[in-house]
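The complex appears here minus one protein chain, its other protein chains still in place.
Letters A and B name the chains as they come in the text, with residue numbers starting at 1 for each one.
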Amino acid sequence: MSLLTMAYRNIFRNKRRSLLSGIAILIATMSILLLFGLIDGMKDDMKKNLIDFYLGNIRIRNAQYTAYEHLNPLMLGVPLSSSMNALAGIEGIDTIAPRIKLPAGLIRDTETGLLIQAVDFEVEKKFQHIDVYLKEGRLPESPDAREIVLTKWLLNKLNVNLNDKITLLIQTKTGGTNAMTFRICGVLEYPVAMLNSSSAYIPLRVGQYFARMDDLVTEILIKTKPAVDEKLMAQTIKMLPELQRDYEIKTWKEINEIYSFFEMAQGIYIVIAIVFFILASTVIINTTLMVVFERMKEIGTLGALGMEGGEITKLFFLEALIIACVAAFLGAIAGNIVGIPLAIYGIDFSGAMQGISMEVSGVVRLKLSLVNTVLVFCYSIIVSACAVLIPSRQAAHIKPIQALRST
Amino acid sequence: MFRFISQLAWKNLMRYKRRTLITALAIAMGIGMYIGVDSMLKSAEQESERNLHDFETGSGVITTKAYWDSKERIPTSEYIEHSNVLLQSLSDAGLQAAPRIQAQGELIVYEDPYPVDGSMRVILTGIDPVRDEKVFKLQKTLSKGRFLKEQNPEVILGSWIAEKLNADVGYPITIVTRTVNGYMQTIDATVVGIIDAPDPVINRTGVYLPLEYLQEMLEMPQGATHIFINFNMSNVNKNEQKINEILLNQPMLMYHSWEKLAEDYLAIAGAKQKGTSFILLLVFIIAAVGISNTMLMAVYERMRELGMLRAMGMEDEDIKNLFFIEAGLIGIIGAVFGVVLGIAFDFYLVTYGFDFSMFLKDIDIGYRVGGAFHGIWNITTMISCFFIGAVIAVLVSIFPVRRGLKKTIVECLRK
Partner (left out) sequence: MLNKITKCVVSSVAVIFVAVLVQAQSAEDIIRRYEQNQNIKTMSASGKIVIYNQFGIQEKAFKIWSRGTDDSLIVFTSKDESGQKILRSKKAVYLYYPDAEEIIRLQGAALRNSLAGSDLSYEDMTGGKSILDQYVIESISEEVIDTTACWVIKIKAKVNDIPYPIQKLWIDKKTYALKKSEAYSLAEKLLKTVYVKDYTSIGGFVIPSHIVVQDNLKKQTKTELILETIRINEALDPNLFSLQNLSM
């Protein structure tokens, strides 16, 4: 009789015991998988938010802009039409979003500050799906409409309503000031707390006129088509004669401060994951250890019947391995099944995320991936196998008489 | 009889030392982990509050009503005029108090020794080097140089501000501000120290000058915009009553508790608890699964013994009790180990902590926690975990024992 058949029979001989140790592995596998799904979901969400709302896959700015950003140096801009012409020849670009960032003061009895962005709404529909986040009203009717869309949060903060008129005072490119009256035509609501507290958009052309930017914008964001190497594309753009000098062309990952955000978030996730791993592993290890020790007598019997130490080890190992494989497999499936609704509807963390300036949405959708499933599946099997190896090897060295005596 | 059963249970446990140990360890691991995670999360909250208390709010503050009404603008000219008199009355009433001035200002630095010319808008804080210590812990967090001395044009900077400006101890710095009378004022000061506080807000925004010097420069002798008060938080009502009595004949002044000062922070903290409990719940589920699993296994493995005891004529009720007591004992042993493990985790967290400072420099994660995430001694959690661990162990054993008792003796023995 082969060891495999024996192991197989042993598993079925004591169904309950096998079931218990299996369930431990199953639950551990499932929860690790769910946690990973959650972490990946958060990371993806953050990436999406960073790209859609802040950085694009590639951001083009004047090389000096960042250094003087606190002074609002509008003269350090990027010429729009020549850049657009130059970029037209690049393959793999999905959308190009020019934006002007304008710190503005709201004119009333006292001055309240807010950051407005002049954008091309037609482009933003594709780029950040701004129409999806529009909760009331509409987007500006024409590229020349003096209309503004604000988040609900800002409406409350500024104590104004939809269709009200507000006058904003800004600094122009040449350092002078200018004021303009806008009608609030739409109300936005974003899933990210940070965006809600700071988003106000006016049409690009109006913004250019307002700040006397002529053809300049403060930044051009590029969204690449899926599966396009953004690093390579950034290199190509850097080679364009129009953009060769004086411009900072960076992928979102290269924009330091923000990427460290990302790294930090990952650091925290890893700590959480490790805690879960250890905990889940103890459950697996413990259950398996228990199984082996409970079966000392059996080991003794097998030894007395003349089975070699190595074979006993192998037998136990095989048993554990089969259970682990089945349980980890079922756990992986269960994790994915439980994960599906969470992936569709998400988990509402909006409370927990408030006041955190990490760009994570309030509702986080799980991200299930085959790679994670396979990794966690293998991990569970390896941990259980290792857990069983130590006691079963030890068991193999025990003299039959000793093993038999133990209960 | 009960005594006998108890003794038997204990003997059984000792007889199967290894099984007892493994089961107990499973319980211990779950409990220990839970205590550790709980400690870390609670500590982030507590440390935030402690940092707020130690560096930003104290137990409460006295300002003028006019100041409080427009505090967002930092209206320095709405200051408390005779702060010394007020400080004396507070001190007579046995309250620790520290006057401070807050004012808007702009820091200006020039090339050499700085790498480039630059300026930065900041909030200046004037502190009384002696009195401030009674409320705040600023002095203890000095990482470089020395603390402020009275009457000198000296500045202490938060570590991140210093880093941004490329400032170091001994560097000159020019501060432009307005006196309470509206005049332009400049202060040529020397950076004498750099602060590295556990409260990141202080590192990011702190610019401190000696109070008396700032009073003179801002034309507000004896004046202070804030008088922060520190008292034992276990006796809030009595102390607040004392303060309000002192303020009774000062209709211009108002006392605000730290909760009011930190309103924004507390609103966030409340919401964040939801996230914290979610993580704790996941940890609890895994720990509970671990405990139940091991207990279930332990009982099932002993079906035969159960059958034997019944065959020898032991009453079902007694058998039940025997197993429950054993389970309870294992639970207790596990819980003891668990708490010990938890204490070990806590010890590590309290003494060393996890260092995230590299990542947290430029962002506000809502918690007022600086460099390292520490732990706290969460005695309540330890106690509740101890009981919950033990109770779960017993509860989980009910099901298999009952099942065993329902079977025929033969069935049990066959196992």
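Points worth noting:
Definition applied: a residue touches a chain if its C-beta (ideal position, glycine included) is under 8 Å from a C-beta of that chain, and two chains touch if they have at least 3 such contacts.
Computed from a predicted model, the values in this text were never measured in an experiment.
The chain we do not see here touches A, B in the full complex. Considering the full assembly, B:181 is the residue among B:7, B:166 or B:181 that touches the omitted chain.
Screening B:168, B:219 or B:316 for touch with the missing chain picks out B:219. From the set B:108, B:142, B:308 or B:413, the residue in touch with the chain omitted from the display is B:108, counting the whole complex.
From the options A:169, A:337, A:382 or A:401, the residue with contact to the chain not on display is A:169. Summary of contacts with the chain left out: across A:66, A:95 or A:178, the touching residue is A:178. Against the chain not displayed here, chain A makes contact via residues 68, 73, 75-76, 107, 110-111, 146, 165, 167, 169, 171-181, 210, 212.
If you put the missing chain back, the residues of chain B touching it would be 73, 108, 110, 117, 119, 174, 176, 179, 181-188, 217, 219.
What we mean here is this: only the chains that are shown with their structure count from here on.
In whole angstrom, the spacing between the mean C-alpha positions of chain A and chain B is 28. Residues 15-16, 18-19, 22-23, 25-26, 29-30, 33, 36-37, 73, 120, 264-265, 267-268, 271-272, 274-276, 278-279, 282-283, 285-287, 289-290, 293-294, 296-298, 300-301, 354, 356, 358-360, 362-366 of chain B are the ones touching chain A in the complex. Of all residues in chain A, those touching chain B in their complex are 16-17, 20-21, 23-24, 27-28, 31, 35, 70, 110, 257, 260-261, 263-264, 267-268, 271-272, 275-276, 278-280, 282-283, 286-287, 289-291, 293-294, 347, 349, 351-358, 407.
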